[in-house]
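Removed: one protein chain of the complex. Kept in place: all other protein chains.
All chains are identified by letter, namely A and B, in their written order; residue positions are counted from 1 within each chain.
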Amino acid sequence: MEPAIFLENAAVGAIWIMTISLVFPLLRLFKGPSLPDRVVALDQISVIIVSIIICDIIYSRNEIELDVVLIISFLLAISPMIIARFLYKQKSDND
Amino acid sequence: MIEYITGGLLIISALVVLIASLGIIRFKDLYARMHVVTKVSSFGLLLLLLALNLLTLKWWVLLESLIIFHILIFLSPISAHVTAKVNLWLDKNDLPADPEAEESSTENQAK
Partner (left out) sequence: MFWDLLKKTFSWQFIRRQYYLALLFFYFCYKIVESGWAVAWQILKGSRGENGGIFAYHTQVNKPWQLIILFNMLSMTPGSLSVDVDEEGQVIQVHLLNLDDRDDFMAVTQKIESLLIKAL
């Protein structure tokens, strides 16, 4: 097998494996008993999406998509803090 | 030659991400699940960024992937800490929740 064709096949296979692994956090997102469980599942889903975008960069040789990865990883880091702030305000308003 | 190494790294990191999401569905406790999100996923993304840098030897790709890696290293522990602290605080204040959540909280207090 030629190297370029092997790389394309490997990238497509990696995207397939990651797409299958997207199912399990989704199950946890539906099933999770409390809100922090769902936050953790959402974190895992965004990590998998970032991985899929990096595989697509390697498949299509289009490195400018790395900016998308940068923005999504910022959102990944900030979103649990926003949800934690929301939970705190909701509880203190109820009291 | 470098294409074969990159393809191998891609497959290995995809398997690591698969293992991480298996851990998300299998672990019982919230804290154990957070172990998976902060460590195993960071390891998989580190492998992917290494593969990208081996394939395209450009300086701005290296710079952007370093920024992404440092965001992951230094901000994912902070978000894990925030989630864990909110969970601890909700357990302490006895919020009405599902029976499964109450079971896990009593297990934590017993240990």
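Everything below uses one rule, namely that a contact is a pair of C-beta atoms (placed from the backbone, for glycine too) under 8 Å apart; a residue touches a chain by one contact, two chains touch by 3 or more.
Because the structure is predicted, anything quoted here is derived from the model rather than measured.
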Contact set of the excluded chain (shown chains only): B
Contacts of subunit B with the absent chain, listed as residue ranges: 16, 19-20, 22-23, 26-29, 31-36, 38-40, 42-44, 46, 73-74, 76-78, 80-81, 84-85, 88, 108, 111
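Everything below uses one rule, namely that only the chains that are shown with their structure count from here on.
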Subunit A residues within the subunit B interface of the complex: 3-4, 6-7, 9-11, 13-15, 17-18, 20-25, 27-28, 33-34, 36-37, 39-41, 43-44, 47-48, 50-51, 54-55, 57-58, 61, 63, 66-67, 69-70, 73-74, 76-81, 84, 87-88, 91
Residues of subunit B that touch subunit A when the two form their complex: 1, 3-4, 6-8, 10-11, 13-15, 17-18, 20-22, 24-25, 30, 33-34, 36-37, 41, 44-45, 48-49, 51-52, 55-56, 58, 61, 64-65, 67-68, 71-72, 75-76, 78-80, 82-83, 85-87, 89-90, 93, 95, 97-98, 100-101, 104
